[in-house]
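The other protein chains are all here in position, but one chain of the complex has been omitted.
The chains carry the letters A, B and C, assigned in the order they are written, with residues numbered from 1 in each.
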Amino acid sequence: MRIDRRKFLQIAGLSGIGLGLSAADGLFKGKALASGAHSLPSSGTRLAFVIDVNKIEGEDGYRRIIEACHKIHNVPNIPNTKHEVKWIWTDSYEHSFPDQPNEFLPEKIKEKPFLLLCNHCDKPPCVRVCPTKATFKNPDGIVVQDPHRCIGCRFCMAACPYGSRSFNWVDPRNYLDMKNINPDFPTRTMGVVEKCTLCPERLARGLEPACAEASNGAIVFGNLADPESEVRKILNTHYTLRRKPEIGTQPSIFYVIGGGENAG
Amino acid sequence: MLDRALKGSKTYWTLVIILLGFISAGSLAYLHQFKNGLGVTGMSRDVSWGFYISQFTFLVGVAASAVMLVIPYYLHNYKKFGRIVILGEFLAIASVTMCMTFIFVDMGQPMRILNVILHPTPNSILFWDAMVLNGYLGLNLVIGWATLHAEKKGTPPPAWSKPLIYLSIPWAVSIHTVTAFLYAGLPGRHFWLTAIMAARFLASAFAGGPALLIILALVLRKYTKFDPGREPIQSVAKIVAYAMVANVFFIILELFTAFYSNIPGHMHAFEFLYAHGNLVPLMWASSVLAVLSLILIIPPKFRENESTLILACISIFISLWIDKGFGLVIGGFVPTPFNTITEYWPTLPETIITLGVWALGFLVLTILYKVAISVREELGTAGPPK
Amino acid sequence: MGIFFSFFMVILLVLIAYFGIAAAGLHTLFGIIIPYAAFVTFCIGFLLKVIKWGRAPVPFHIPTTCGQQMTLPWINYSKLDNPSSTSGVIGRMILEVFCFRSLFRNLKTGLNNGNISYASDKWLWLAGLAFHYSFAVVLIRHLRFFLEPVPALINTIDSLDGFLQVGVPHFLLSGGVLLIAALYLFFRRTSNPQVRYISLPADYFPLFLIAGIALSGIIMRYISKVDIIKVKQLTVSLAELKGNAPEGIGTIFFIHLFLICTLLVYFPFSKLMHMGGIFLSPTRNLPNDSRIKRHINPWNPEVKVHTYEAYENDFREKMKGAGIPVEKE
Partner (left out) sequence: MYNGSKIIIGLIIFLAIATFPFYSNIGKSAGVPMPDTNTPVINGLDKKECVASAEYMKKEHMKVLDEWRDEVVREGKRDVINVGGRVFEKSLQNGCMQCHSNKSRFCDECHSYAGVKPYCWDCHHFKEGRI
């Protein structure tokens, strides 16, 4: 666990902020100037990831990140792709950004895997459609899925434009090595929806989300609402992509595509 | 009146027992699904709604179609519908029962179904759908039962039923509009993201539901003493014809927008459905049947001939069942958000459960129709009007 | 009048249990002695009542029930409503006991422009069905307190009853249905003037008592909880005839228990005996075979019969002499 004191305080601080605020005003809060414009939350916290595609070191790098997440969250490894549960995974540019096709893309990018996960949208459609408030938005920007409340109607899966949500079609425990699961984290039950949680249990302890920690700096985690944050600094200096920006969900996951440190 | 359902001919009891057989098979299959999870169905991470929700969507239309009889009879005082309006109301009860059962069997955690009421979420269309469906079921139960009861007693319908009947008219529209909104409000699902969705739903509902009603009325006439007379059936047929024309027109509008604009996302679902998915034969069958049905129902010569009329109605029902009870939901999920194709086909347990739910609906319908017709037979009003 | 009397009787019972435990601490009395006494009263009272009924002679088969009785072969007769065989009677009994067929027939008469109209009235039947079936489920699932280990079947019934995950612990549907049905039956007695006129404290009291039992049970499970392990310790000890009442069970439990004991004691002496009586009602348990079999009243004295034939034999000659026509020469 390599984490310096400054970073610790930063994360501990921002995860603390806003948690005390009421979560009730999830839906239509934040009047933007125009519907497409960006809004910053009143709580002063909006957690986000910036993923630098070029900094992930090959196959191993991706696998390390995915395993870091799936291992600590007891995400089952289900061979049948129809029943798959995945919190973070990779796919090609073509599949990750189907709305921005470019047949003349550099070969390097065409073949590059992109890390995909819940976008923790600022205006999440999944939250809008959930009939039981099982999924909702925290004041700090995390889109939370409460498996205790979920009735398994899968409306959120129809609503999510990013395919970020997984349903437990089968009992996940049949696909977990129950002897070697993370004893500190629950598994899920059959018939509920789950997805990336952005590791609130780690944030509470002042740790970064597991994927960011395992990424050797390729995934930068921080507060978008803070102009001094590292994520903002990268966004200021790099051209970044987001998935399906035109539908106005305002994802909080940014992809740095260009040439690493020197670009921008 | 319910006791009328307990006395019947051999045919009636055979039908009831067959339906009960299907229901039992469906229940057993559901227990299997309950124990092993929705993984026993053909649904997947990418196609996360399947047969159940599409049947529900289709049947909401059938339920809403009762309004096509209620409006002429109660609003325009079209007396000739007096005999069949109860058939429409009871069909609505059976359809809504099926809708709710389909939603129930689709739940991953059916034990928590009451969370929808315990944690009401007005921003969710599904919450509203649950509300309007329950309301519509209640309205039709109360109205249908009260009017039939009054008929049996030889009294005019109770005064309080009038406002409820008027309320049921917009309510019927609302159930299908809200159901269309389930789909039409989702960003990133191009096939569904269309302002015309609710209108399409209503058009298909007002074609499919009354078409089924004509089939049912003709079947009843053959096997029971019930006979609504020729004219009301012809009037319903005209409603079906207009609605089906509107429905086909709306589909053409969708096709035009998708293909003339040439926006890939808008075209993909149609390409999947009509060109390279496993639903291709079904979707083409739906389209061919739709055209065929128009040929059979628009020219008065065919429409007025009851043997071609029933063919037209069967074509319409099957065409719309494929279109709404299959293509609509699957086409929305495929292509996936990743622009990939994941095929869907219902599995055996899923099919048995679906059949079981349909059987449940038809059992409810059989019992309700049996009661209505028995009451009329006793009153001597089941036969053709003089 | 009867309403308030019955209501305050139930309140009084609640107060007796409350003060008996909270003030006087009579755990053994309320936890052991009264339950045993009540149970013994219930069983013996039930037996004696049924035996008393059994000693009354059955007057005659009663054909005037419902439906066409068996007559000529080409006339359809109603096999279940008016049976002529034992198997038909068993069928009618099953329908009566499990489906409340008599109530299902209930009609409501009304006046409509001077004409009498008949309307079906299924609410009493429906509420009665809901009441009795939910009571049965409540009773069966209470076996978990008396049996150790708890049989799997009882666990299954319990989890089906709490299928809907509402609240912690899960709300058991049967309890709610029982309470609502009891309240409906009370509402029916008071809202309908005719029914109200014929209602007595004996009608209201059991309703209030059962509603009180259901309500105290619901309160005990969801609001003012008690130590359930100690409760079971007590109930199992009762079943094992050991009878020791552990300290520290909430008073609400003893209120619940005392109301149940009252119900048990009251049962054999009240209209609740229809539970046994249903099997002895002559219009339900007798086949309509009065034209097939000769019925001889059991209390009839021996009657000396002198037939006309014998009479003529005795007096033939005299009759002939008097010119009276005789049948046999």
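In the analysis below, contacts are C-beta pairs under 8 Å (C-beta built on N, C-alpha and C of every residue); 3 or more make two chains touch, one makes a residue touch a chain.
If you're wondering where the values come from, they're calculated on a predicted model, not measured in any experiment.
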Among displayed chains, the one left out touches A, C
Can you say which of C:58, C:129 or C:164 touches the chain missing from this structure? C:58
Just one of C:99, C:229, C:292 or C:310 touches the chain that is missing; which is it? C:229
Omitted-chain contact residue, chosen from C:43, C:195, C:310 or C:324: C:43
Since one chain has been left out of the picture, which residues of subunit A touch it in the full complex? 19-20, 23, 136, 138-140, 144, 146-149, 178, 181, 183-190, 200-201, 204
Hidden partner sits against subunit C at residues 42-43, 46-47, 50-51, 54-58, 143-144, 146-150, 154-155, 158-159, 165, 168-169, 225-229, 232-233, 236, 239-241, 248, 276, 279-280, 298
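In the analysis below, only the chains that are shown with their structure count from here on.
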Cα centre of subunit B to Cα centre of subunit C, whole Å, reads 44
Between subunit B and subunit A, distance of the C-alpha-averaged centres to the nearest whole Å: 40
Please name which positions on subunit C make contact with subunit B in the complex. 104-105, 110, 112-113, 115, 117-120, 122, 163-166
Of all residues in subunit B, which touch subunit A in the complex? 36-39, 43-46, 48-49, 103, 106-110, 112-113, 115-116, 118-119, 121, 123-127, 130, 182-183, 185-189, 264-265, 332-333, 336-340, 342
Sort out for me which residues of subunit B touch subunit C in the complex. 1-3, 109, 111-114, 118, 149, 152-155
